[in-house]
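Inspection log for the structure reproduced underneath, given as structure tokens.
Heads up, this is only part of the complex; the chains shown haven't been moved.
The chains carry the letters A and B, assigned in the order they are written, with residues numbered from 1 in each.
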Amino acid sequence: MRHSIADIAAALGLVAEGDISLTVAGIAEPASAGPDQLALAMRPDYADALGQGQARAAMLWEGADWRSYGLEAAILSKRPRYAMANLSALMDRGQGYGSGVHPTALIDPAAALGEGVSVGPYTIVAAGVRIGAGSVIGPQCHIGWDVVLGDGAQLHAGVRIGARVRIGARFIAQPGAVIGADGFSFVTPEVSGVERARDSLGSTGTETAQSWSRIHSLGAVAIGDDVELGANSCIDRGSVRDTTVGDGCKFDNLVQIGHNVVIGRDCLICAQVGVAGSTVIGDNVVLGGQTGVSDNLRIGNNVITGGGTKVLSSIPAGRVMLGYPAVRMETHIESYKALRRLPRLLRDLAKTQKSVSKPDESD
Amino acid sequence: MRHSIADIAAALGLVAEGDISLTVAGIAEPASAGPDQLALAMRPDYADALGQGQARAAMLWEGADWRSYGLEAAILSKRPRYAMANLSALMDRGQGYGSGVHPTALIDPAAALGEGVSVGPYTIVAAGVRIGAGSVIGPQCHIGWDVVLGDGAQLHAGVRIGARVRIGARFIAQPGAVIGADGFSFVTPEVSGVERARDSLGSTGTETAQSWSRIHSLGAVAIGDDVELGANSCIDRGSVRDTTVGDGCKFDNLVQIGHNVVIGRDCLICAQVGVAGSTVIGDNVVLGGQTGVSDNLRIGNNVITGGGTKVLSSIPAGRVMLGYPAVRMETHIESYKALRRLPRLLRDLAKTQKSVSKPDESD
């Protein structure tokens, strides 16, 4: 499917210049763009590569001198990265799951599907499920007992949603995502070594062997609108109340959200992050890849953690954190610069002590 | 389904006081409990929130003055956290998978199902499989060739068990768990840079490009009784012998257990933990979330690691460890306190050296 430069600019609410009747069949990076592709050059240093490709049109920043790159047409944007969101939606050819309910899909008679819902092959929809209008349920999914899924959901292949989970509108789940597995909650008949180690910060006392008894997860998961969950990511059900996720949160792949966790709105949770049980996270929080957050903590609004940060205590709002244990990013950078100088310092100090002690010897 | 306070207390072996004929339909946290829910208030600070809710009955600690909270009945426990295990089992409404073998389940004629086994839709049970009595095999699972599964197993949606894996009684696996994938074992024709770096602790020598040859995993996985495996977690098969897991071990979500690993009994392995090949772990070990354990190590009984610990060498029994590289928790705390003071120390030392060297200048 081809789009004219004029049509693309109109769809994105942007200004087009030059031969706006020119059409393109897709988008590409500047150096590899063919003559029927719109090149994306968000910044001057990207635009320099336009000469290596064959693009006749490009999306550039506001005020770009697009003619100087040999282009015939251009779409100009104040924030091209943001314009990319709409442009990419326009160009997405999707996964081609097909429409309607596939004959092999098993829909319980006591489930209610909204208008225009499609369900892929070998997917199972249990009793009491309600799925909102326009949802695309991919192949080989399992939607458990009494689950509520809002309008416009997109579940990719093999998504599993456990009983009684409630999810808002426009939910997207990548393949293999699991919402509503049981929480990881176990208890020993007597006080355990873990409980003692927590109290003493290190000592377990005399340990006697004990087996773990399972605390069943009676809560479910409650998820707001416009949430996206990555491939093979997991959000566990709560013990008594629900695990909850606010509107607009986005989770990357292989993320783990423990039981009873509460997450505010518009958070960005990057790949392989783990948040342990009962931790409360504010709004607009960004957790970098492989961040770990211990249980029962409070993470304030707008907190940002760098990749690999291990959060062992609560964080006030607005902080940017890094390291293990997590400290303010500036503190981390200063400490690690000092740590690298430490071996030399130890050698210097040995000399200093010698020079200080020598006079004493001559006393 | 409603339960009287008397019946709940009897089922848990606990003492009930007040109007024990009062019935409840579920459990709740103190602040959000309705009039027909049993509130859970394990500690006095939780009980203070009873006033915000409408609970008429609660489970409290032994000796609690329950009437002072305006309750009509109470169940009292010496260790309410442990009582919660039985209470939650009593109240769990489950996933509603249905009974019997679903007509779409593909059971090989050479598989043997025990009494009362249920198998969900689109599940595959291969030749030679034996499944113990009373097991609930969820939808869309795959149970490979010659697998043995003990009595009372519960497999949730999409669990995959590879050929020849043997598992004891009462196994629980959350959605997407994989038992018996191939181990990650590769070898180069000549000694590789990794082997040289291990020997030299850092230098790889002159590297020539080599491709990796696959070592097939001929072993399987052997798992004891009462083991639970979290969503999307993986336990790989052994190279020659089996990877083995003892009775009573519990694994959270997204855990990775490498080939040939041996784990003792009653271990608690938290989310996103990774244990590399051939490591041996004792009994009653607790590995905190995102802990990593290198290959070929020995972890003694009762060892506990804090969240994010990276274990690069063996650990004697009973230690509580933290950090990267893992050290005793006390050592870690002391070192990191010192590290934060280090930048200031460097500045102080510069001054000290100045004051020491000044007299020398006047020599």
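As a working rule, contacts are C-beta pairs under 8 Å (C-beta built on N, C-alpha and C of every residue); 3 or more make two chains touch, one makes a residue touch a chain.
The structure displayed is predicted, hence computed values, not measured ones.
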{"item": "Assembly size in copies, with 2 chains present", "value": "3"}
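The rule we apply is simple: only the chains that are shown with their structure count from here on.
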{"item": "Computed distance of Cα centres, chain B from chain A, in Å", "value": "23"}
{"item": "Contacting residues of chain B [partner chain A, same complex]", "value": "26-29, 32, 40, 79, 81-82, 84-86, 88-89, 91-96, 104, 120-122, 138-140, 156-158, 172, 174-176, 226, 228, 230-232, 248, 250, 252-254, 265-266, 268, 270-272, 283-284, 286, 289-290, 301-302, 304, 306-308, 318, 320, 323-324, 328-330, 333, 336, 339-340, 342-343, 345-346, 349, 352-353, 356, 360"}
{"item": "Touching residues on chain A, where the partner in the complex is chain B", "value": "106, 122, 124, 126-127, 140, 142, 144-145, 158, 160, 162-163, 176, 178, 181-182, 184, 186-191, 193-194, 197, 201-204, 207, 209-218, 232, 234, 236, 239-241, 254, 256, 258, 272, 274, 276, 290, 292, 294, 310, 312, 324-325, 327, 331, 334-335, 337-339, 341-342, 345, 348-349, 352, 355-356"}
